[in-house]
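Here is the structure we will look at.
Removed: one protein chain of the complex. Kept in place: all other protein chains.
So, subunit A:
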Amino acid sequence: MTGETSGAVVGVDVGGTFTDLVELDPATGRVRLAKVASTLDNQARGVLNALREAGCDLAALGLIVHGTTTTTNAVLERKLSKTGLITTRGFRDVLELGRRTRPQAYGMKGDFTPIIPRNLRLEVPERMDATGAVLTPLDEEALRAAGEQLVDQGCEALVIHFLHAYANPAHELRAAEILREIWPNDHITMGHALLSESREFERGVTAAVNASVQPLLARYIRRLTDHLTAGGYAGEVLVMNGNGGMVSASRVALEAAKTVMSGPASGVMAAAYTGRRSGHENLITYDMGGTSTDVALIRGAEPTVSNEIEIEYAMPIHVPMVDVRTVGAGGGSIARVTPAGLLEVGPQSAGAMPGPICYGRGGESPTISDANLLLGRLDPAGLNAVEGGISIDHVREVFARDLGTPLGLGATEAAAAVIRVANTKMAGAIRMVSVSLGADPRDFALFAFGGAGPLHATALARELSIPKVLVPARPGITNALGCVVADLRHDFVTTLNKPLHSLDPADLHRVFAEQAAEGEALIGKERIEIRSIRHLYSVDMQFQGQTHLLRVPLERPDVDTETLQQLFETAYFNRFRVALSDIRANLVNANCSVIGARAELDLSALIDPGERRATLDDALLSRRPVWFASGDAGGDWHDTPVYWRDHLPQGFTITGPAIVQQMDTTLLIEPGDRATGDADGNIIVEIGADA
């Protein structure tokens, strides 16, 4: 773990619309930023554009950490490499049958495309039982024939997925050994390799996703590193994983499935880092973009990680990932009046094309963004920059016609109603996320980012009785910042599945020790400097007879069974308010995350100190009328000061109503709220502090 990192660190994140970049130079404290259009056909071009735009000197850079949506897009759009599956005889349809579900509780329509088509799923004789005992030996001849057939069919990647391979991987290992002789490349994924747990559908889909994005990711990373090398870069490229850690570019494709949800994960990592430095270790992150909103929970500066995430209907990827939930509405969500005369916001979205009316791209449906514009929360002057030449009167007319008339309201009241209904629904969704993770939102601060997050954050906090909102210095580049601050991280899950009373604590301690050693060895292979190694231990437990698991964090690995029972009962009571001391507990999984923490980075220059003004008045851009609700009924226009974020002085205090504008987002501070700044340039809004 002795690395030789020196020079600036670059985080670059490719999103659906923009590629964002942050460069931090630990030696000088200098910060460079860039935001350029993403180039989705070849993301590497956007990355190089961003590096150029920021003025980075490739030869002088020490480290590049990259977040990419290559694999996410490939899975969601099913633009995958041609992949074959070889599986146990009788089970080739597991990937197509799923778990007997439908997409929605109501409505008998539904569509599902299996990740590997049926004609590329072949079977061979072999069978283990649930204990890992061989019932049918692997038919090596049939295996070879199946492999050759898939090569002939033009497959680029291969999955070997046998029943009960988690209990005994011998057949998968032998099959891989044989097939490597005939397979034209390295893209072979064994079912047990990423996820050694029972449940053949989930394990199979995880492996199939991995295989079918592996060649794409490998090609992309190769192309990117070639470009960077040609540009004079000699350092390491690390790639973000969905668990919020990173791995070196040379190894990332091996476990390509782990990158699938890495974009949202890096935003949450940035939130955890920023929050810890700011003294806010318990956060609900709230990332509102154009089409959707992502929510995650951070406790004690550690993001919640789950290994049971389903990225869309019937598409589970069961590797440890930061638990980010998408809760619907975004700025482009469309408002309409139902036949019952009720106002509804979403789930339809105007998306990026045509987008809200105020984008001037031909959108004619009223959206949340348009409502914010009508209420003065977004700068009406911004319309001038729009190509189509949209006037605010036009937006007002649409609101009056589509919403105001059927609801018996004027355009302004209709816009206020859209915001109120949208906020109620989003608050409800955030509440459900926190409750499902066993948390009371009142114990958290709301970390608002994304283009639209800070516009709604104070209202949502009020709705949820959350006392504080934290808005980072650069809300629009949070994911890129997450790349810069991310640690090296490896997660391990080992299934023990034993009643607590028959568990030998020494077995648990040995598992933890093995997990820790394996993680440390992996971190030792990376060529970058780390400050320290941390271990997070936890166990997944349940009462006997239950199927759900409750994760119990452990402060130290060497616990005895009495302590485990006690910790579990406490955690269970805190979560469900039910005490069940008569029933025995099971210990199902032992988990260890090994985290190689990198050197602490100073974030105080994210807002250029040279830009700060002496007084708050000097930061004032303008004043404009902005509409605010008063309680649950009605509201009014308030003459509202608009400040430029970069100009805010040290130690400012702003009393709502106020707006703080910056390049890529707008923060709304409601009447009665009080906002202050901290050393890193974060704004902390205390809800109702000045009421």
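Everything below uses one rule, namely that contacts are C-beta pairs under 8 Å (C-beta built on N, C-alpha and C of every residue); 3 or more make two chains touch, one makes a residue touch a chain; residues count from 1.
FYI, contacts and distances are computed from a predicted model.
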item	value
Complex member absent from the view - protein name from UniProt, among "Probable glycine dehydrogenase (decarboxylating) subunit 1", "Methylhydantoinase", "Sugar ABC transporter permease" or "Iron-sulfur cluster-binding protein"	"Methylhydantoinase"
Which residue of A:255, A:344, A:664 or A:680 touches the chain not shown here	A:344
Candidate in contact with the missing chain, chosen from A:392, A:407, A:567 or A:588	A:407
Touch residues of subunit A, complete complex, unshown partner	90-94, 96-102, 104-112, 117-119, 129-130, 135, 163-164, 166, 198-202, 337-344, 407-409, 416-417, 420-421, 424-425, 428, 431-432, 435-436, 543-548, 575-578, 580, 582-583, 632-633
